[in-house]
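A single protein chain has been omitted; all remaining protein chains appear in their positions.
Right, chain A next:
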Amino acid sequence: MTNPLLARFIPEARELLQVSASGLLKLERNPTDETAINEVFRAVHTIKGSSGLFDALALTRLVHAAEDLLGEVRSDALQIDSSLVDMLLDSLDQVGQWIDELERRSALPADADGVAHRMATQLRQRLGAQDDAPDGGEPADGPHEAAPLGADPAPIEDVATLPPALLARLPAAACLDAFRRACGGQAVHLVRYAPEAGCFFNGTDPLQAIQQVPEALALDIAAAEPWGPLEDLDPYQCNLHFSLLTAAPRPEIEQAMRYELDQITIASVRPRDFVRITGEASDGPIWEDFREAASAFLAAGRHDELRQAVSALRSVAGPTLWRRQALDWLEVALLAAEPDPGLVAALVAAAGSGRFDPVPAAPAPAAPAPAPAPAPQSAPQAADSRQELARSVLASQHRALEQAGYDADRLASVGTVVGNVLLSLGRDADRTAIQAAFEAAREARSVAPVLSALSAVLDGTPLHRTEAAPALPAALPQAFEEAAPVAGAKEPEGRIAAKSLKVDQAKIDLLMNLIGELVVSKNALPFLAKRAEETYASREMSREIKEQYAVIDRLAQEMQGAIMQVRMLPVSEIFDRFPRLVRDLARKLGKRIDLALEGEDTAADKTIIEALGDPLLHIVRNSLDHGLESPDERRAAGKSATARILLKARQEADSVVIEVQDNGRGIDPVRIRAAAIAKGVIGQEEADRLSDQEAINLIYRPGFSTAAEISDLSGRGVGMDVVLTTVEKLGGQVSVSSRLGEGTTTRLALPLSMAVTRIMIVEAAGSLYGVPMDMIVETVRVPRERIRMIKKAETFVLRETIIPLLRLSRLLHLPDQPRGEADAAVLVCHVNGRRVGLIIDNFREGMDVILKPLEGVLTGIGGYAGTTLLGDGRVLLVLDLRELL
């Protein structure tokens, strides 16, 4: 991907898609949530805006359709519901896939146009479908147009008025024919094609292109900009706009114009625009009578009688009469199953009065799209873009001032703009004159002097006759050059890099490993100091080494902390997938579930976060599958029909704690026991001995699953034992608590980071061992006489708490070292929720290590968390007290 703008767009779009998806879910739960709809709308809007910078028309179109739909929701014209949310989520998913594709290949897949069209059509169908319902009061926007609009949506411009020039080119018979089609619900399309000024240079023949559109009814070609003097004409610039009327459906038009899609607009034409009545004038009471009767039928909605009246009068009126022709149109209009009342009324009036007043369209139709005179967008296409733009800017100031009237606050910026424009064009004389006008305006407290001065500049002295004009040909190509890099720039990377850096994870991991090695290597220095003192008897040298060690130690720790920060990710990384997942699963299972997230900002090491995804997913699925009841069951149990799952994260000291709470049926220890016996996980006697809590813990035993039927969610052959294994592998703990009928809480506690472990080295039975620092509460020396025997077990009292004592050497099945009368060195540890004192031979220093798990034949040995290297090269075994005790 060479385009830095695209590289910036991709992560932005992904983030916005995520925001939109979670906002939609919020909206589904609470359709009146204004914050959510605004959030979603803005996110989608921003994607649309930015995507317009790239060659991804299909993506822009689909997002545009979604935005339109959301706009309706935002303005309360459309009610959001689950199927709408489904459609929108699907569309956003599709956009997400395209973003992936853009990242891989910098282009959309070949089928994108088709897919976008299909999905956008679906979205717009909802738009059309509900659009009419609440606005039934608008008579002219009747069902005629709603039908083609729904079936054949126009992404750019929905309904167009027909330009008179085009209508004039349509033979009378073709007019009536088009009218018949339009009334019958078959859209007649107006294609407007504004080819680029430079289109001849890329091999486009615009006339040939527009002629490819099938079923053409009429074609009009007009100048985009008024033709200037002949000597100024540049025959190599295309200054043409094409308007084509066609009976072809939209996909065929798009297919024919597929290379020019960004330069065309397609709109369906309202039937009333085709009405063209000619003929001789006539008069007589018969017409008045008809008008009265017909109006009454129309008002009562009695279309059949109206049709009869029309046909009766037609049979007696002369075919050359103007009014008779009005009847012809009226008859066609009435052919439709649901005639457009506004149109019919206008035609009835025409036949009655001998005059056709164009139907006042209820919502005034949008002005013709391409190039209304002061639209700034069309300006740069023309050769003298700069002059045109200047005109347009000045005209805008004129208009704005005219509307605002005298307002000193407004005048200031207009003054700056006008002055700057003239300065930029090098028209110093005009500038002085305008400045004088502004002075006068301030004095007179009226905008009149400025308005007239502006008008004079705009009309009187044509801007392109000034001395600035010769500079123009040079200016334009330069501007193009400057702008060109937008499409495929390489240079501005330096500018981006200054702000944030996107780094491959592998590089961070490498850095992490290197720092780990550094931390371990620095541990060699204290040994070196000791050797300097003991072997070489250089106390001085030893002290210097120790000083250096202190510096390196501090730096290494800071470095480690810094790199840890880089690796920290918020829990939201994994939490964010759950709203969508829970919603989809709940719908599949026919359950109603409210998911709440708490503490998403809690951060933990990337490794932990990444490893946490699957276990968490499993717990949540399990809860959905087995824990939460169906709405009926819940009602029967006197609970609210909607169940609740809470995902909660928080930091506790050096660990991150994640809880999954549900208010479902809870775990029934009786059922668990029975199931465990049936599956042969435990025997009958063992089952009887278990406490309820211990029975609940059975769900973590391999091969355990109580689900009566295997659903497609949790029953995939993976039991909760996998959760336990994964979490313990990360150095974490899992616990479950449950109350029957009230719910279940699963709690995962994981270390914030797992790369470096701080340990304390202890001596026992003549060897050195490591004990993870996070298990050690404190170290005490206990006088022999304070060690008491309770039930044959050694204990001592520490601050009024009885702490059981264990000898590490015995736990390791090693011979006791006779210690005589010296005080016992006791390591007070917190293991499995209780305090234990470990009697060891001696304490040694603390140390940061990278644990290497036991490998090969040693993997089976319990009680050891892993090994590490000491500074002098010896291997240190690090104990796993949880297993050992």
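In this section, a residue touches a chain if its C-beta (ideal position, glycine included) is under 8 Å from a C-beta of that chain, and two chains touch if they have at least 3 such contacts; residues count from 1.
Throughout what follows, contacts and distances are computed from a predicted model.
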Exercise. When you check the chain that is not on display against UniProt, which of "Two-component system, chemotaxis family, response regulator CheY", "ABC transporter ATP-binding protein", "MoxR-like ATPase" or "Hydrogenase maturation carbamoyl dehydratase HypE" does it turn out to be?
Worked result: "Two-component system, chemotaxis family, response regulator CheY"
Seminar exercise, completed: Contacting the left-out chain: of A:A390, A:M512, A:V681 or A:A695, that is A:A390
Problem set entry | Residue, one of A:T32, A:Q403 or A:Q565, that touches the chain absent here | A:Q403
For this session: Check the options A:H45, A:K606, A:R621 or A:R673 and report the residue that touches the missing chain.
Result: A:H45
Seminar exercise, completed: chain A positions in touch with the non-displayed chain are 4-5, 8-9, 12-13, 39, 42, 45-46, 48-50, 52-53, 366-367, 369, 372, 376-377, 379-380, 385-386, 389-390, 393, 396-397, 399-400, 403-404, 409-410, 412-417, 419-421, 423-426, 471, 474-476, 478-480, 482-486, 489, 492, 495-496
